[in-house]
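With one protein chain withheld, the remaining protein chains of the complex are depicted in position.
A and B label the chains in the order they appear, each numbered from 1.
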Amino acid sequence: MTVSEQKKGGDSMTATLDTAAQPEDARSQAGRTRWWTLLLRDRVATAAAVVLLLVVLATTLGQLLIGDLDTKQNLRATNTPPGFGHGWEFVLGSDALGRSVLARLMVAGGTSLSVAVPAVLISLIVGGAWGMWAGYHRGWRENVSMRVADIILSFPSLLLAVVVLYIFSPSAANIVAVLAIARIPVYLRTARAESAELRGRLFVDAARTFGTRSGAVIVRHIAPVVAPTLLTVATVDFCFVMLAESSLSFLGIGIQPPDVSWGLMVAQGRQYLQTAWWTAVFPGLAIVITTVSATLLASWFRLATDPAQRWRLALPRGRRGRRSAPVLPEVTQ
Amino acid sequence: MSSPSSSNAPALEVDGLSVELRTRHGEVRAVDGVGFAVRSGETLALLGESGCGKSMTAQAIVGLLDPVASVTGGSVRLAGTDVLALDRAGRRKLAGPKLSIVFQDALTALNPVQTVGAQLAEPFRIHRKMSRKDALAKAAELMERVGIPDPKARLSAYPHQFSGGMRQRLLIAMAVALDPDVLLADEPTTALDVTVQAQIMELLRELRTERDMAVVLITHDLAVVAEHADHVAVMYAGRVVETGPVQDVFADPRHPYTRGLLASVPAKVGRGEELRSIKGGPPELHAIPAGCAFQARCPMVADVCRTDHPGLAETAPGRAAACHFATKEPAHV
């Protein structure tokens, strides 16, 4: 077998070859290493986890610290540039109404996360489960599911949101529901494709020979393989949902002032981009940093949950190359 | 099995060939000091189980090693010239008219989107600078020679339109197109059914005699070796452990590994009788023990085997084995 074929063969095959050559001690070690030890071994993933933790802390506990700073207007100090000259609350500057950007970021983060996280989770769980079910059973279930997904996808999600939110009130719950429904097809399709492929695997056949019910097969054999992929999709989607929410806010049917979200802050700050760049750039950065951290953590999670790949994380730091480095631990014939 | 022109110098002479692989255990020696020679009109079998380095030896000879592997020593002499010392262009000139290879998997070795006529004509166009028309005529001739019915009409067919056996014939046709002096066949029949395997081996035999080629047959199948090779080099863990004329080696194996392999063949053992197997499995490449690589599985192991690596030593004229006890009669047979 050549290397290129192996790569085509996908994760499982390469993984197979990799770990076969693993020495006894490293193996048992890798099997027992705790999650946090594995996490600490990957500096990038650790950093991502710390950032996410900070974001969560800032948007929850942080709000308690700032009191009413986020809404307190100070018209004598409008559009203060970032710096340390005006006290800690204006480290990131102030906006056109003289409100602390830092404080507003914290509050807005809470709103953004409370919209994006449930929306992503709902579409992930519903779309993922639906997709795995459709892919496992094939036949009409698959066909109907895929057509439904096509219909949802072919409908511009923003338009859908506009229509729905005009009819119902633009509350946070409705925004979550609309965004979740619009993103379900993404997970549905991914999960269906992987599940349909896994269904043909021999270990699924083996489970069927014991009389295992399809639900149990999906939970035991299909979900653990599909989940990391879906999670990766979800972290990318996280960014999309936050931006979609900001578009809705920009159109006036999303988060309604005086509430504020990162997306809304970007939208509001856009008109001051020439004079007060910080009002738009910092919330934008917050979105990017949060999303990138989530993506990095997801890719770590993907490795850590795969027993065939986990050894990569268990290697001493210095010796470990990047994950994609050409390493071929077993002779391939 | 006569060897018509065995008095002349070897067509291919491999000496001390070593290949190292970059793995996550560091550099690992996959092929270690392999040497053998083949004369025109003769077949040498490189016999070994998966992972023993036989395919990598072939890849090193034809210069098709994976990027993670590199030749670290030895020479490959083709009618006197060391091909390892040549640059790429020099090697390309040899590939085809002097040296060619038949791969195991005919479906991936052929280009799926090109007609077989174009693929077969390519060597003539490149090396002999023939016109398209002449090259296609030559291609049809070749197809006829390797037993593909209705060759003219099938020039414009695509690989997937051929059966497995026919595709293997196409590969052989491509390999012998430019009348190479040396033909390497890497498990040419492993993917085929027995009745087709018999046909392909017969074809290879005819072509060898007809064109006076030297053939290196890489295989794990003892019976194929017994029927189709003149000489055999048995490989284990990257080294040649025994070599000599097939008849002599199989009738009176001197290395305990060869002996174990021969005893593992179920054909001669009746129903219900226990097969003699070699205990355990081959060592991992990164953990080949000091001394003899076979020590852990060897019934004759002694202290010297754990410390000294046995070199390939002559046991009889034309025969050699890498065992400290090659000349001793085995106790258990």
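Heads up, the rule we're going with is that a residue touches a chain if its C-beta (ideal position, glycine included) is under 8 Å from a C-beta of that chain, and two chains touch if they have at least 3 such contacts.
As a convention for this text, contacts and distances are computed from a predicted model.
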item: Undepicted complex member, UniProt protein name, chosen from "Dihydroxyacetone kinase subunit DhaL", "Thiol:disulfide interchange protein", "Phosphate transport system permease protein PstA" or "Dipeptide ABC transporter ATP-binding protein"; value: "Dipeptide ABC transporter ATP-binding protein"
item: Contacting the left-out chain in the complete assembly, out of B:50, B:131 or B:327; value: B:50
item: Sole residue of A:41, A:104 or A:221 that reaches the chain not shown, by the stated touch rule; value: A:221
item: Candidates A:43, A:147, A:208 or A:270 - the one touching the absent chain; value: A:208
item: Footprint left on subunit B by the chain that the document does not show; value: 49-50, 163-166, 193-199, 201-202, 220-224, 226-228, 246-247, 250-251, 260-262, 264-272, 274-279, 281
item: In subunit A, positions touching the absent partner; value: 12-13, 15-16, 18-20, 22, 27-28, 31, 201-203, 205-213, 216, 220-221, 224-225, 305-308
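Everything below uses one rule, namely that only the chains that are shown with their structure count from here on.
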item: Subunit A and subunit B: spacing of chain centres that average the CA atoms, whole Å; value: 50
